[in-house]
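Below: one structure in structure tokens.
All protein chains but one are shown in place.
What follows is subunit A.
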Amino acid sequence: MSRHVLSLLVEDKPGLLTRVAGLFARRGFNIESLAVGSSEVQGLSRITVVVDVEELPLEQVTKQLNKLINVIKIVELEPEQSVLHEHVLVKVKVDTATRPQVLEIVELFRAQVVDVTPEALVIELVAGSQRTAGLLKMLEQYGIRELAQSGLLAMGRGPKSITERIPRS
């Protein structure tokens, strides 16, 4: 299996997410992560999907997704030519003894503390999957109380845009 990052430009219509997610489930493709939000064009949303499939099934996924009437464009983003980031919020147990150690890790990973109480810290990191995974691994020993992670967000590097040549209405 190999990991592929797909960027979908879709019409912002009710049920759209069900259509996309349902298609993956129905055709037996595993979604590793999924992130949805608006794009720079009004009425169009952008979905970033990470799938774990071989080359040929990937072609099937793409073709089947393309058949969804509300899907306008699909681009596979090559990791080397793209920015791939995810967003992590993690709550860690601390006491006076461990707080400095945790803060040192936060520093090391260039993360941020966004909430402080005597017993816990909420730490935020926006980074590539490797760095977020590294942070979580280091924090494990202190006791992770809560974890929330976004799906991967992705964008091609350079001046080009996914909405180029998309008719804007």
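One rule holds for everything that comes next: contacts are C-beta pairs under 8 Å (C-beta built on N, C-alpha and C of every residue); 3 or more make two chains touch, one makes a residue touch a chain; residues count from 1.
Definition applied: contacts and distances are computed from a predicted model.
You can't see one chain of this complex, but its UniProt record names it "Acetolactate synthase", from the set "ABC transporter permease", "Oxidoreductase", "Putative glutamine transport system ATP-binding protein" or "Acetolactate synthase".
Within the set A:L6, A:L34, A:I47 or A:I72, the residue that contacts the chain not displayed is A:I72.
Remark: the omitted chain is touched by one listed residue; of A:G22, A:G37 or A:P79 this is A:G22.
The set of subunit A residues touching the chain not shown comprises 10-11, 14-15, 18-19, 22, 26, 56, 59-60, 63-64, 66-72, 166-167, 169.
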